[in-house]
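Below is one structure, written out as structure tokens; the observations come after it.
Removed: one protein chain of the complex. Kept in place: all other protein chains.
Our next item is chain A:
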């Protein structure tokens, strides 16, 4: 995991853009470009080749989901470019579309409120930059409440584990969170993958696929 990241930031609110820049710099990262709309974002990425992109969903000119569309387009051109999308809303569709880009690694979808938890936010950014997958706990919570079909077979503990995996935690982090051994987490994950019908394979990220199953 690189300690100092080169970040391209896209956010149309000036206040928030300045604030985010200050926050990232406070943690030793370098904001190489801070832009206010989706077109400028794509140009900035082409110009700076950053380590990670942080973008808002709703941006000019249409104030709909331009930022998300730009993120998806960027990922289509550069599948390995880590992108963290910040959203004012919890939206399963946003997260699912984002995870469908590239191989589903190096993406994050977080509620904008999370930037207030500065350390957690910076940690999530680092996880995304390092190729991890981060899904906002709020999205995860909603999905859990719904208990969708593919997940019906999972035990409550397995759901908890999957929720934490969706948030981008490593096995060790999950073990700490649930105060169990790392071996136990590994066993749970094995069971989850088996129940979701994801056989072991070399070239796919089964953990990402499990999260995707969870989102759909």
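Rule of thumb we're sticking to: a residue touches a chain if its C-beta (ideal position, glycine included) is under 8 Å from a C-beta of that chain, and two chains touch if they have at least 3 such contacts; residues count from 1.
As a convention for this text, contacts and distances are computed from a predicted model.
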Given the choices "histidine kinase", "Carbohydrate ABC transporter permease", "4Fe-4S ferredoxin" or "Molybdopterin oxidoreductase, transmembrane subunit, putative", state the protein name listed in UniProt for the chain not shown. "histidine kinase"
From A:112, A:188 or A:207, residue that would touch the chain that is not displayed: A:112
Residue touching the undisplayed chain, where the options are A:29, A:42 or A:58: A:58
Residue of A:13, A:36 or A:131 touching the missing chain in the full complex: A:13
Logged for chain A, residues touching the omitted partner chain are 13, 15-16, 19-20, 22-23, 26, 58, 63-65, 88-89, 91-93, 112-113, 115-119, 142-143, 145-147
